[in-house]
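Yeah, one chain of the complex is gone here, protein chain that is, but the others are all in their spots.
Up next is chain A:
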Amino acid sequence: MRATQPAIPFTVARLFQKFVVLVLAVVPFLLVFAISFGEKIEGAAWVWSFELSNYKRFFVGADYPNSVSFLYLKYLWYSIYYALIASILAVATAFPFVYLMTRLSRRVQTIWLVFFLCSLTFSEVFIVMGWDILMSNRSGLPMLFKESGLTDWLKQTGGLDIMRDWGLATPRNVRFKPSEFATILTMTYLVWPYAVILLYPPVSKINNEIIEAARTMGARPATVVRTVVLPMVRTPIVGTILLLFVFLLGAYVTVAVFAEPAKHTLSISVYEAVRGATLNAPFGSAQAVILLLTAAAILFFGRRFVSHPEGR
């Protein structure tokens, strides 16, 4: 077949691809970017403009230079903090599971994978609701703690005081929400199946002979994992953490339900600005742009872990 023949469909496919990217990604982003420079009219809607006041408000507060406020930087910090810890926790706990899973028979592996694929159909709202009930003070785990006498035992041993220091208890009983613990736990749970599904292909591709070779050279199972398996899948591991991190940056329901208002994230703040009481789309857009740029920056620096030359 001559090389020129498939050129036309190929060009069409390329154009279509560009069109899709343009319509679905570039145009909406440019729109948000343009709105972020708009101006909010008090008591009314907003108008197109070119003001940097929204960005100024984000970094130092609206009242600058009379007073300084880092409220939105704090929201950004919590966005990064929750997402990073949860994505690392998810990968750290999913990896041993995936590794052990790949040691099982093909049939059992398939059953597990189908199970995890099914669990992806649960929406964030559904999962948050479940955890909300589980951790609620009146009917969830705290009640179980109290009824089973665990609370009394914790009181006697001083465990409750330690948990109070961590913000996980009141003087009377344990209390899991609102807390950073509940927020991060639920986020971890939310992305755990993704971690398994993303880690499975690279881990299952590791040739069993490589593991056996390490064993014949005196490596015990833990040493094999540390010196062979983990280094071999370092790139997919970092990649999975980054992907889950970016995904969790936008988590909304989890934070709204489990985090204290003072420790809310930028995604909540964006929603409140755009749809909430203030109806300030330009400021919401500015926050969204900053969140996006943060994600881009972290992906960029994360790549440096991945593109580190191997085998040198």
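As a convention for this text, contacts are C-beta pairs under 8 Å (C-beta built on N, C-alpha and C of every residue); 3 or more make two chains touch, one makes a residue touch a chain; residues count from 1.
Criterion: contacts and distances are computed from a predicted model.
Here one chain is missing from view; checked against "Putative DNA modification/repair radical SAM protein", "Glycine betaine/proline transport system permease protein", "ABC transporter ATP-binding protein" or "Spore maturation protein A", UniProt names that protein "ABC transporter ATP-binding protein". Of the candidate positions A:Thr93, A:Ser148 or A:Thr227, contact with the hidden chain is made by A:Thr227. Note on the undisplayed chain: of the listed residues A:Ala214, A:Leu248 or A:Val289, the one touching it is A:Ala214. The missing chain lies against chain A, touching residues 207, 209-210, 212-220, 223, 227-228, 231-232, 234, 310-312.
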